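Okay, here's the structure, questions in a sec.
In this view, the complex is presented without one of its protein chains, the others remaining in place.
Letters A and B mark the chains as written, and numbering starts fresh at 1 in each.
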Amino acid sequence: MTSSSHQPLSSPLQHNVVLNVRQLPSYGHGSRSSQWWGIMGFCAAEGTGFVLAFGAYFYLVFINGVWPLSSKPPDIYTSTFHTALMLVSLWPNYLTRKYSEREDLRKVRRYLVIMSVLGTALLALRAFEIALLHTKWDHNAYGSIVWLLLGFHTLHLVTDVVDTIILTVLMFTRHGHGRRFNNIGQNSDYWTFVVAAWIPLYVIVYLFPRW
Amino acid sequence: MKRTSFVLLLSVSLAGCQGWQSALDAHGPAARTLADMFWIFTAVLGTVWVLTLGALLLALRRRRAAGTDPLATNPAIERRMTVVVSTAIGMTFLTVLALTGISYGGQRVLYGHKDGTLTLLVTGRQWWWQIMYEDPQPNRVFTTANEIHIPVGEPVLIKLESADVIHSFWIPNLTGKMDAITGRQNQIQIQADRPGVYRGQCAEFCGLQHAHMGMLVIAETKEDFERWRNNQIASAKPPSNPEQQRGMEIFLSKPCVMCHQIRGTDAGGKIAPDLTHVGSRRYIAAGTLETTRGNIAAWIIDPHGIKPGVNMPTIQLEPDEVQPLVSFLEGLK
Partner (left out) sequence: MTHTLAPHDAALDAVPKPTRLLTGQPAGKPGFRSEADAPPNPRELRDDQVDGPELTARLVRTWGTRRGIIGALSTVDHKIIGKRYIITAFIFLFLGGLAAVVMRMQLARPESGLIGPDLYNQLFTMHGTTMMFLFGVPIGEAFAVFLLPLMLGTRNIAFARLNAYSYYVYLFGGAMIWVAFMLNIGPDVGWFAYVPLSGPEFSPGKRVDFWAQMITFTEVAGIAVAVQVVVTFFKMRAPGMTLDRVPLFVWAELVNAFIIIFALPAVVTASVMLIMDRLVGTHFFNPAEGGDALLYQHLFWFFGHPEVYIIFIPATGWVSAIVVTFSRRQAFGYIPLVLSMIATGFLSFGLWVHHMFTTGLPQLGASFFTASSMLIAIPNGIQIFCWIATLWDGRPVFRTPLLFVMGFFFIFVAGGLSGIMLASVPIDAQVHDTMFVVAHFHYVLIGGNVFPLLGAVYYWFPKFTGRMMSERLGKWHFWLAFIGFNITFFPMHISGLMGMPRRVYTYLPEMGWGNLNLISTLGGVMLFGSFVLFLVNVLVSARRGAVAGPNPWDAGTLEWAASSPPLPQNFDRIPVVTNREPLWAHRNTLPVAAGLSVENREVIISTATSGRADLKESSPEPSIWPFLAAIATTITFIGSIFTPWAIVWGGLPTMITLVGWFWPKGNKEDEA
């Protein structure tokens, strides 16, 4: 562009080929793939949501002084068993991921089935836990925040278990190859997030009121 | 043309320096500190603005040769610009540091607690101010609405609460504002150093009539204040003529008594302004209407025409009931 007139540069630039990408792989595992970064992004957003909800919980503790407000703390046995099962599930989860990176269909199918079963069991346990909270959401602010935390996490649990089951089914169809192994790795990463979000929640909701 | 517009701008700007709800027209030590701070900040930051925009305008006049490669740079010029920019950043940091220090000083003046003899409990309500004068002797405690009197030269402690939503108590001539928040009690101190009438207004959006939730603070000499207080403590004066007597009977027979209190009568409602000495107040309807016969009548007959959405219902009055009722209320001095 000269200073006085704006003669548009009309012709597109010539190409000088300096690189050939023909041989590059068509997908990659772990952080090589763009989807991994997407999952991490959503974990960051949802993790922030959890952190803020924990913050709100402690804020309410701080301004009230006495805690829990006129209820007994939630039942500890079911929740501890649930937490232990979650931690146990990390092992088949890790194996699912490992074999998905090796693109080993048989092993991946096996461990996905195990994760689906574990996930469903955890969902059932979650239903019990909610029934044994000893408070309701409209009882007082304590009941409200406990139900919010449990509900938020349960939403994540439900979506991941459903996602796992769908992926399991998928791997038994003709689509079970190639890029799908990448998706399985991401689902495993997300399950790790779901468990990681649960641990502080368990401490805050079930153990802290007893201290 | 230019001079006229400059004068116009100046007069418009300076108009803010006086006024009965102006933050720049300080009538108390706190407001004075705040106004001084404001002018210091304006001077410093105004200079920063002029310097920055001046540099910009100079930059626009300076030009490289035409046709220069946009990627070319002169190392000497880059170095010089680096020095200038770094200096500017350093000066920005120092300016900000200085202003922060001044701010902390002002904060200490504003929120420092001083001992006084008078404590009020002000409760913000949609859309008026309930004011209770506390006293160690229970029989000297009284409640009024929308108009506060204080003695000159003393700090007055005000405890702020809210009966419904968040309001904000603000008397710009005397000090900064403080919110009245549901479920907690805040405190603010006000002090006037000369007698005067100072207007305040709710400063936190609180619903339909947030715009009409004003109040007055009247600072007077200690003797005048004590005289006012003793009058307020006393119950309502009995009616002094038959018209006022008739007015009182009308008042007591209407729904008014469900919300309003007039001490010394059977009217004992607690959810609307206390009317025991309403005639002595300069404004009614939370600083909206001057207390005149016409305004009192208008307010009773059509509150929703004046403050749409207000909680006061429309009272059915026969035409011959208006004058006596107004005379009665006006006489409650």
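Methods note: a contact is a pair of C-beta atoms (placed from the backbone, for glycine too) under 8 Å apart; a residue touches a chain by one contact, two chains touch by 3 or more.
Keep in mind that this is a model prediction, so the values were computed, not measured.
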Among B:118, B:145, B:158 or B:202, residue touching the chain not depicted: B:202
Touch residues of subunit B, complete complex, unshown partner: 12-13, 15-16, 19, 21-24, 31, 33-34, 37-38, 41-42, 45-46, 48-49, 52-53, 55-56, 58-60, 62-66, 68-78, 81-82, 84-85, 88-89, 92-93, 96, 99-100, 102-104, 106-107, 109-111, 126, 164-166, 168, 170, 172, 175-179, 181-184, 186-187, 199, 201-212, 214, 287-288, 308-309
Absent-chain interface as seen on subunit A, which is shown: 1, 3, 6, 8-29, 31-34, 37-38, 41-42, 44-46, 48-49, 52-53, 56, 59-60, 63-64, 69, 101-104, 137-145, 147-148, 162, 166, 170, 175, 177-181
